[in-house]
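Here the complex is missing one protein chain, while the rest keep their positions.
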Amino acid sequence: MTEQMVTEYVRNAWYAAAWAEELTDQPLPRTLLGENVVLFRGASGVIGALEDICPHRMAPLSLGVVEGDNLRCGYHGLLFDCAGKCQEIPGQVNIPPKAHARHFPLVERWQLAWIWMGEPDRADPELIPNWFWLDHPDWDDSHGTIKYDCNYALIVDNLIDLSHTTFTHKGTIGTEDVAKTPILSERRNGAVYVERVMTQTEPSPFYKKAGGFTGKVDRWQKITYAPPGDMVIDAGAVPAGSNDPNQGIDTRIIGYLTPETDTTVFHFWAFARDFALGDDTVTSMIADQIEITFNEDKALLDGQQRNIDATPGRKLLDNNADAGVVLCRKLLDERLAADQADPA
Amino acid sequence: MTEQMVTEYVRNAWYAAAWAEELTDQPLPRTLLGENVVLFRGASGVIGALEDICPHRMAPLSLGVVEGDNLRCGYHGLLFDCAGKCQEIPGQVNIPPKAHARHFPLVERWQLAWIWMGEPDRADPELIPNWFWLDHPDWDDSHGTIKYDCNYALIVDNLIDLSHTTFTHKGTIGTEDVAKTPILSERRNGAVYVERVMTQTEPSPFYKKAGGFTGKVDRWQKITYAPPGDMVIDAGAVPAGSNDPNQGIDTRIIGYLTPETDTTVFHFWAFARDFALGDDTVTSMIADQIEITFNEDKALLDGQQRNIDATPGRKLLDNNADAGVVLCRKLLDERLAADQADPA
Partner (left out) sequence: MTEQMVTEYVRNAWYAAAWAEELTDQPLPRTLLGENVVLFRGASGVIGALEDICPHRMAPLSLGVVEGDNLRCGYHGLLFDCAGKCQEIPGQVNIPPKAHARHFPLVERWQLAWIWMGEPDRADPELIPNWFWLDHPDWDDSHGTIKYDCNYALIVDNLIDLSHTTFTHKGTIGTEDVAKTPILSERRNGAVYVERVMTQTEPSPFYKKAGGFTGKVDRWQKITYAPPGDMVIDAGAVPAGSNDPNQGIDTRIIGYLTPETDTTVFHFWAFARDFALGDDTVTSMIADQIEITFNEDKALLDGQQRNIDATPGRKLLDNNADAGVVLCRKLLDERLAADQADPA
């Protein structure tokens, strides 16, 4: 039996906050881990994340304007730098210490802006997930953001157990064999690792289109989940029995799950591929397919949440295919406990 | 003084859940008595009602697909029969007892699907209201469903006291005389019976149209309410003094009030007539008039509920015309007490 929801957040962790391209001189309001945040990019290219609340009258700073590398409140004009330090209060000389906007460490990497909402001193950029595929010349990617109206743990459950693809994604990535094939699932290097290998199997509609397969294939799904929200799926196929990567396709379906609130979550997703590099038609085609696929999940996940809201206290039933789910939930609980035991 | 709302439900009773024609191989989600239910019809014609929550991950079963006489969850493919018994868990052989979807007895009768949300063993189909007019060759009917955003008891109040028609339904079924004419109201055979007879009276606009009356009429309204939600109005008119049913019209305005929640309710209504049998134009005309009429009620009833929400604790004032209302509320209270005293 598994709990319905995980209602706490690991605070000392890097979370994807936005795609780097979303950060401009137009301040971007976004609720992350239940906090109202404003993201912006200064004239020099520097990026900043402040609480979206001016310390003066609590107006949203996101309604203000970027001036140089600073953000000016649109109400009474207080000016803040990227560290939240107040640089100016119009009409007065003295700037009191309380006139400080709360700020969050923010780092640009792998085409994303990563935010740290825990203890600022512990915000070591080395802890950002290694999503090198998004910057590597041997890979190209489609990417986007989808927002689910459900608790973030439900998406961990969803992505770690791909047996659902047989039923939920019949038209795109699902085949009969996925739900039938047993999985290996284990703790590995502080993460949960789930592996499913299908030999002599029918390619999915998407694989036929992307890989040009005409016969059967050998296909794999290797999923790694590192709490709180890092989920990488290594998926690919080669012609059955060929064992030849050159005739096959290799992909990574990468996702970061950043809670907006207890019951809403951003899924920053990227689909990296080792084929058709630079081909915008393929990039768009894949993005469209992924959107369709994730929206099929969204209907179910949002529905799960509505049922959870309507019947609090009930627990989820675990089947054989949930071995990975159970490991993920346990690892996330451990990480939460560690985060709370040592918040500094 | 009457309580604003009745916030409990008689559970051991048959409630109209849907029109039979609404049940197809497309699962129909519907909240009834505060519970999320999915209704569907199998390939053999059998109908089923399950809780709209898969016991596995709590996904809505209504997002699944009907296969034969079973319903398959759209998430991980668990398969349930009409009794909620799990017939298949993809990827595993053993089916644990907990993998059972809650089910509700469901019977098709009088063009409706009737659901029993109490103790299943007590679900005796003989207890279904006798709405024979909907299946009888001497009668034809218009029918539909209207949803009110108010507590179900407010509609009992509305239908048992037709004095409101003088004011609320001036353009259709109301006449000056309705509010002026005293009523008989009494307990009769476990139901509340209210009778109003108007002799030498002006026919309403609707009666003129439907009955072709050119002069005055003798008109009657005989209302029977059986808790929790069965409401039948025997209404008709003959030319004044004629005493001749052959020159008049005889109708039944039948309704079942099925709470969706404390503050929303489905009104499954039928208007049965003994004239213009098989005439689709008349059937449509009446349906249109009834929709207009009930929407006039809806504006007031939804407004009552908003006022009740805004001023909890206040009580309703009873006038002379509320004699029937008072009897109905008392009978409903008795039925609720009996249901709770002997839930098994």
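Per-chain numbering from 1; labels A and B assigned in written order.
Please note the rule applied: a contact is a pair of C-beta atoms (placed from the backbone, for glycine too) under 8 Å apart; a residue touches a chain by one contact, two chains touch by 3 or more.
Keep in mind it's a predicted model, so treat the numbers as computed, not measured.
Among A:Leu63, A:Ala299 or A:Val326, only A:Leu63 touches the chain that is left out of the view. Considering the full assembly, A:Ala99 is the residue among A:Ala13, A:Ile47, A:Ala99 or A:Leu154 that touches the omitted chain.
Take chain A: the residues that touch the chain left off the picture are 36, 52-53, 55-60, 63, 72-77, 89-92, 96, 98-99. Mapped onto chain B, the interface with the missing chain covers residues 4, 154, 157, 161, 163-164, 166-168, 179-182, 299-300, 303-304, 306-308, 310-311, 314, 316-317, 319-321.
The definition used in the following text is that only the chains that are shown with their structure count from here on.
Chain A and chain B, compared by their mean Cα positions, are separated by 47 Å.
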